[in-house]
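Just dropping this structure here.
Just one protein chain is left out here, and the rest sit where they should.
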Amino acid sequence: MIVVALLLVAACATTAVLVRDPVHQALVLAVLGTVLAVLFTVLQAPDVALSQLAVGSALTPLLMLLAVRKVKRPRRHKGDER
Amino acid sequence: MNGWLLTAGVVLAAGGAAALLGVATGPLRRRVVAQNLLTALACPGLLLLAQAYDRPSYVDVALVLALLGPVGTLVFARLLADELAADPPRARTLTWAAAGLGAAVVVVLCAAVGPSRAMVKLLVTGALLIVGNVIASHALSGGFPGESR
Partner (left out) sequence: MRRRTVLALAEFLIWWAALLALWLVLVSAVDTLELAVGAGAAGLGALAATAARRAVTAP
């Protein structure tokens, strides 16, 4: 079971590095967060898994997508106040 | 190695591998669907793990995942609304298959636990999982057009 979870985490992390587009990277990171939570549960650390779920599956992708949005926006609306 | 652990391993390995494959390749609409489905598959896996290790408190992890997974998917649905509107994902069969798997796992675990407060907790988790996933999938396929401002 530990081996399965470790293999999944390794594959996810490698994919996250190899994918180039930031939006796609955010999606892979969300998957990685969930898989990491499973790994922590398998290693008998459910408290760590809880915090990992909260941060990894919702907060990190939200921050990344907001950053991508912020970077993309000025190019489209030049002279806009935001 | 008991049967619960074996089932959890199979569900998690198959679901994780499928979601990873879906999220790493293909158009954007397939990637978001794969990310949504991983939540729907990892939650029953975590419930099975809790039963396998005989630690009822591990159900909390599955409960939080059932609550936060759809929230994460809704984040994507909201912030990628422009990209998804041009090419909306359709995954009704997959969504209902995953929901059916979750329901089956919850029913089997309820039968194993027997009528008690733990069973009600399992039922709450399962209901949250299925409702959250159906809502998230609906939002991904542009089901709430008035909401996307």
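Lettered A and B in written order, each chain numbered from 1.
Just so we're on the same page, a contact is a pair of C-beta atoms (placed from the backbone, for glycine too) under 8 Å apart; a residue touches a chain by one contact, two chains touch by 3 or more.
Computed from a predicted structure; not experimentally measured.
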### Query
Touched by the hidden chain, which of the shown chains?
B
### Message
Could you pull out which residues of chain B are in touch with the chain that's been left out?
### Response
57, 63, 117, 120-121, 124
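The rule is simple: only the chains that are shown with their structure count from here on.
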### Query
Using mean CA coordinates as chain centres, what's the chain A-chain B distance in Å?
16
## Note on the structure
chain B partner, complex, touching residues on chain A are 1, 4-5, 8, 11-12, 15, 18-19, 23-24, 26-28, 30-31, 34-35, 37-38, 41-42, 44, 46, 49-50, 53-54, 57-58, 61-62, 65-66, 69
### Query
What residues of chain B sit close enough to touch chain A in their complex?
5, 8-9, 12-13, 16-17, 19-20, 23-24, 28, 31-32, 34-35, 38-39, 42, 45-46, 49, 53, 55, 57-58, 60-61, 64-65, 68-69, 71-72, 75-76, 79-80, 83
